[in-house]
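Note that one protein chain is taken out, while the other chains of the complex remain in position.
So, chain A:
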């Protein structure tokens, strides 16, 4: 379970999170929608401790992410994150990209790590690209590799930060299909996305962020069918 309690976060003078409260249960898929600068992506990077927070608490399975005593490298093993920019390691081939963390962080042997990596790469449809270097992959393939790379650590939670935003339109579908598949398998996920159809189809709950505040959260039918907050209504009207 991920518990976010009254989290505040500023970059200099700009307060990007103004007291966020959100609990994500195991097996749940929560999508976060909202305009740019609403704090959605910042929240994800705070959850796995890549960004410090100013006040409040984030607990992952009861462990406080930003407590001084928390071993972040260990905690991150159970929270996978995939970014808008897919960030392949360009000097490693696809298989090496995926086996790096299992081998170096979990201390797995080469054969074991490769078996897991192959399984995850097949899972995302890249089973035939094991020895290919990232520069020879399309954006969509690189993004799916990044997903397999995160999955190879057998995380309990996956965070997706606008993973289709930097892709050419014709490549968006293959990545969303991968996310849908994960959701159907019961992965606990928080997805920041601009893909409204995806949010409606896949989520258990949809949260609407506006200027650092979670203006509204509810079942997708409610958020898309009967939004309560005036800003949610405005936002949905603008993206339709």
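Please note the rule applied: a contact is a pair of C-beta atoms (placed from the backbone, for glycine too) under 8 Å apart; a residue touches a chain by one contact, two chains touch by 3 or more; residues count from 1.
Here, contacts and distances are computed from a predicted model.
The protein name that UniProt records for the chain not on display, among "Cobalt transport protein CbiM", "Amino acid ABC transporter permease", "Succinate dehydrogenase / fumarate reductase iron-sulfur subunit" or "Membrane protein", is "Amino acid ABC transporter permease". From the set A:9, A:76, A:144 or A:210, the residue in touch with the chain omitted from the display is A:76, counting the whole complex. For the chain left out of this panel, the touching residue among A:137, A:150 or A:223 is A:150. Seen across the whole complex, the unshown chain contacts chain A at 48, 50, 73-77, 80-81, 83, 85, 87, 89-91, 100-101, 104-105, 133, 135, 146, 149-150, 153.
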